[in-house]
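What follows is a short report on a single structure.
With one protein chain held back, the other chains of the complex are shown just where they sit.
Here is subunit A:
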Amino acid sequence: MSKLGDLGAKLYRGEVGYDFVGKRFVWYGVSILITITAIVALAVQGLNMGIEFKGGAVFTTPKTAVSVTQATDDAERASGHQAIVQKLGNGTLRIQISSLDPAQANAVKTKLAADLKVPEADINADLVGPSWGDQIANKAWTGLGIFMVLVVIYLAIAFEWRMAVAALIALIHDLTITVGVYALVGFEVTPGTVIGLLTILGYSLYDTVVVFDGLKEGSKDITKQTRYTFSEIANRSINGTLVRSINTTVVALLPVGALLFIGGGLLDAGMLNDISLSLFVGLAAGAYSSIFIATPLVVDLKEREPAMKALKKRVLAKRAAAVAKGESPEDEGFEAADGPQVVAQGRAGRRR
């Protein structure tokens, strides 16, 4: 702990810090690259939608002693797709497999008959419609739209419109990356995946809001001082909440990572994969974007303001004057000077 603890103290005092804002264009570049990759993957590979969304084939077997797990394995091996297997009350199996054309369906039927050791003629094949139909999907989209509008309004009121815009961009960034990963990996998209995406929607904004809250506090009364520019203060507030961000991300990612790597990987519980992958990627992207993308975006938007431009001028003029007087210039403004150096610590309240 002590190392990280020391780091926390140093970050707090501004003795160390990463120049998130100064190097923002590097990270913008990284994000754009990832996002483009995601979009290309999406366009080229497309999403592998599960049976719940587009329906598929359903096979009903005669009464059999084969277990659900065994049958699932067989069906997935036979078809190469995810299968939903249920045992009915009379001992027969209902096996649903997504995206099969009639020829494939027949081949799968033959294979299934061999694997499950039942006569092929007794397997009844039929088409099955989506259980997650257009109606559910449409309503989910409507809900998403309404939420986005409301949350932008809320953030614009609670913070300011620049932050609302930045938060929204970060959110879209996170969702694009997550969806893109599905296209790349080729995992089947299930209702679990969608639920995972929606969870990220909430979490990504949540995380951004926590970081913005620090920024808002840090930049309060900014025009009343001439020591730091807005971008310096923003950078400082990111560093001030960095320990919180790291800890929260670790705590959120540990259980999800365990689900993904131990549950889905080692223990071979395939169903967990498609849920936890979206959560894992999304949570990581959410934590990354609130620090590397959202806050720097606010800086970009904010520094266009005349008041902030004027402040920057004043700060630079003051520094130039100090240099001229022979005083040692403050190192980028991060070096803590003696005396009450107020705002820059990413904490308001001490001066108002």
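Here is the rule we use: a contact is a pair of C-beta atoms (placed from the backbone, for glycine too) under 8 Å apart; a residue touches a chain by one contact, two chains touch by 3 or more; residues count from 1.
The rule is short, and it goes like this: contacts and distances are computed from a predicted model.
Student: Among "Succinate dehydrogenase/fumarate reductase iron-sulfur subunit", "Protein translocase subunit SecD", "Sigma-70 family RNA polymerase sigma factor" or "ABC transporter permease", find the name that the UniProt record gives to the complex chain excluded from display.
Tutor: UniProt lists the chain left out of the view as "Protein translocase subunit SecD".
Student: Looking at A:Val85, A:Val181 or A:Val281, which residue reaches the missing chain?
Tutor: That would be A:Val85, which touches the missing chain.
Student: From the list A:Leu205, A:Ile222, A:Ala294 or A:Met308, which touches the chain that is not on show?
Tutor: Here the residue in touch with the unshown chain is A:Leu205.
Student: Using the definition of touch stated at the top, determine which of A:Gly17, A:Gly50 or A:Pro130 touches the missing chain.
Tutor: A:Pro130
Student: If I consider the whole complex, including the chain that's not displayed, which of A:Ala140, A:Ile169 or A:Leu301 touches that chain?
Tutor: The single option touching the absent chain is A:Ala140.
Student: Where the complex has a chain not shown, which of A:Thr110, A:Thr223 or A:Asn247 is the residue touching it?
Tutor: Among A:Thr110, A:Thr223 or A:Asn247, only A:Asn247 touches the chain that is not shown.
Student: Considering the entire assembly, which residues of subunit A contact the chain that has been omitted?
Tutor: These residues of subunit A touch the chain that is not shown: 1-2, 4-6, 8-10, 12-13, 55, 58, 67-69, 72, 84-90, 94, 126-136, 139-140, 142-144, 146-147, 150-151, 154-155, 157-158, 191-192, 194-196, 198-199, 201-203, 205-207, 209-210, 213-214, 217, 240-241, 243-244, 247-248, 250-259, 262-264, 267-272, 275-276, 279, 283, 339-340, 342, 347, 349-352.
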